[in-house]
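With one protein chain removed, the remaining protein chains of the complex are shown where they sit.
Which chain is which? They are A, B and C, in the order written, and residues in each are numbered from 1.
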Amino acid sequence: MDALINRIREIARGLLREGKVDVVIGFEEGTIPFHSRPCFVRSPDEADRLIWNNFCGNNLAKYVVKRKERMAIVAKGCDTRALLELIKEKQVMRDQIYIIGVPCQGMIDRVRVEAELRSRPVRTVEVREATFLITGKDFEKELDIKEFLYPSCQECIRKNPVIFDELAGPEVEESVGKTYPDIESFEGLSDEERWQYFSHEMSRCIRCYACRNACPLCYCTECFVDASNPQWIGKSVTESDTALFHIMRAFHLAGRCVECGACERSCPLGIDIRKLNRKLSKDVHVLFNYEAGISLDEVAPLATYRPDDSEAFILEP
Amino acid sequence: MKNPYVPFPVRIESVLVETEDKNIKTFTLSFIHREDEEQFIYRPGQFAELTVFGKGEAPFGMASSPTQPGFLEFSISKAGVVTNELHQMSEGEVLGIRGPLGNGYPLETSKGKNVLIIGGGFGFSTLRALTNYMLEETHRKEFKQITLIYGARRPGFLLYKSDLEAWQNRSDIQVFLTVDQDDTGWRGKVGFVPAVTREVAPDAENTITFVCGPPAMITHTLPVLKELGFQKERIFLSLEMRMKCGIGKCGRCNIGSKYVCQDGPVFSYAEILNLTSDDVF
Amino acid sequence: MEDQKMAEPKTAKWEPTIVAFLCNWCSYAGADLAGISRIQYPNNVRIIRVACSGQVNPWFILANIQQGIDGVLISGCHPGECHYLTGNYRARRKFALLKSLLQFVGLEEGRIHFTWVSASEGVRFARVIEKVTDIVRSLGPAKKMVKRI
Partner (left out) sequence: MKDKTIRKKDVSDFLDRLIQSNRVYAPVMENGYFLFKTIKSGSEVNLDYQNAKMSPKDILFPQSEALFRYQLEKRDVEIDVPVQDEPNPVIFGIRPCDVRGIQALNNVFSKNPKDPYFEARRSKTVIVGLGCKETHNGCFCTTVGGGPCTDDGSDLFLIDIGDEYLIRVISDKGEDLLKEEDLMDAEAQKITAAAEVAEKAQEALGPCVEVQGSKDILTRRFNDPVWGAIAEKCIGCGVCTYLCPTCHCFDICDEALYKEGKRIRIWDSCQYPLFTRLASGLNPRDTVEKRIRQRIMHKFAYFPDEQGMLCTGCGRCVIECPVNLDIREALKVLLRTGAAQ
């Protein structure tokens, strides 16, 4: 990990010194355990702020849209996928960004750790080889990193950057082939069971829109939930409005979602938001043989068609 | 104590299209219940939240003067959800009204002084209320010389044409109307409000000024007033901010530590310069 | 309003309300033909004419669900026959995903339907409406995601 950090700093320092970029967007140490956080480095001397560890969960592609500067961005696999989509959707120019690719070892899910500790306060976290050691006031606990990775990291098959100008470290091993065992088993439940699960998740939502705002691909100037003229959706926290917000949010990302899990990570209440996006990813994959954030040339699935697309859902009298 | 969130029901008595682009209409409203009207005691410069049931509320300054009892008038420009709906409504339909809200123009401090009223475009509505208030028989003698400067893009954008005509026929108020663009048959002045102000403003000594209009007009008129020697403490402006609750709770309309809905909307220029804000004129 | 809606099935005379978005060039003409030809079909359907099935925003469907409409039908030209050449192809992709997603969260499968009806298919139109009405009736009144005011 230290080699990786040194390399990131070195690259950043070089880019800033040579004036190739105005800002390097990366991660710095957070103020509390389990939080590394986005930072903006503008001078070579500041490059030592940059770090890398298992807590760099934010998707930094969020920050490149509508920025005028030339940027370098420290990007893990999913960040580069989001960048690729943004380039494809013309939200940022390829030559405006310098991608410092970081092969990703997966990020630790703070909410699950909290639940495991029954929210006892953590004083320090120390990441070791395959485990991390948590120390509290009167306890110590060693947990397996693999078991406490974010669900999106556990399922990830794109740990290595898909697009980059430079790699900061050796590529890591990836599993091959997209599978959706979680979605398939959920589909196997009855209508009523699925509805129960979904409405329970929705009932916890406070509509803070962290999921939307953390998403690197939500960049509309005015979101449909905010629009007032016409008003598409009610603002109260009723089951109906909340459910439709989440359905519509997910649907806006159909064929665009890069499955980084930023939505779920940002949710203060740990709602299983990603399930909807993942279902759409699966359908897009199965029906249209497309995966978002992989290729610059492939046309987005909802911007095109094939005459022989599946008609299985069409009603025949 | 009355629930401050619940509106009084009112009915639309008439609707008058004010401007040639039909974007501003004046709605005359009357209270459905007499006891509500008795509670609604207002001063020029105050505002109210109008309810279009099912669409929501929006704040508007009263364009009518309390000296004309029995009805309320609001001039409303078509812009958002509520106003778009309002513009489709007609006589007999029911609205809600919540108010009066805000502080209104400082009438007490104006007594015994000359009054200069400067309005631009759509911002003239509460100044019209003020003018009518001051011109009313019992009030007129409380003020000295009254000068009115009112400008609009074109003659077709001047509001309250019948009032303007009536005032021009009076000898106790000097009325200067100006338009940005000349039109055939226009007998008033041509030019922007700041220029006209420089030309016709009364002596700065012992004069209170009221300004309301588009931001561009205000930013250019204030330096002229300063140049002519008007004191910051005696220039009053009506501010516009997004308001919702109207009672200083919802957190929207504060400029620094002042809530426009409660502490305003009328502030002296001196007060405004003291506000913690980056949008000072 | 909603309360009435909820109370209705008890009277055994409850009938579903179905909104159909029909494209102007084929399906609406098909409905017209069904009418002109005096083909009988259930009167549960309320027709909204749209330029093209591709024009139907997924939100239109969700808004109907939210307002307690029991079933929604979208019908366009047969593939390859779109007046705008590709509108229905695009709609097909969009709605394949939407239908699957709504079912995934637990909405009953039979609430939302998509089909193709051409201008000459008056009979098919009537059959479609019959079938949709039957399915929706069997599901009972809409409850999931319906907003109560």
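In the analysis below, contacts are C-beta pairs under 8 Å (C-beta built on N, C-alpha and C of every residue); 3 or more make two chains touch, one makes a residue touch a chain.
Everything quoted here is computed from the prediction, not taken from an experiment.
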In the full complex, displayed partners of the excluded chain: A, B, C
Of A:R112, A:K178 or A:H252, the one touching the omitted chain in the full complex: A:R112
Missing-partner contacts on subunit C, residue numbers: 1-2, 67, 149
Residues in subunit B touching the chain absent from view: 1, 3-7, 9, 11, 32, 51, 53-58, 79-83, 92, 94, 96, 240-242, 244-245, 247-257, 276-279
On subunit A, residues whose C-beta touches the chain left out of the figure: 30-33, 35-40, 58, 62-63, 111-112, 114-115, 118-123, 137, 204, 206-210, 212-214, 222, 226, 228, 234-238, 265-266, 268-270
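Throughout what follows, only the chains that are shown with their structure count from here on.
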Graph class of chain-chain contacts, one of line, ring, star, complete, other: line
Chain centroid nearest the full-protein CA centroid: A
Interchain centroid distance [CA atoms averaged], subunit B/subunit C, Å: 51
Where subunit A and subunit C are represented by their mean Cα positions, the distance between them in whole Å: 36
Complex contact set, residues of subunit B against subunit A: 80-81, 84
Residues of subunit C that touch subunit A when the two form their complex: 58-59, 62-63, 65-66, 73, 79-80, 86, 89-90, 92-109, 113-116, 124, 127-128, 130-132, 144-148
Contacting residues of subunit A [partner subunit B, same complex]: 228-229, 231
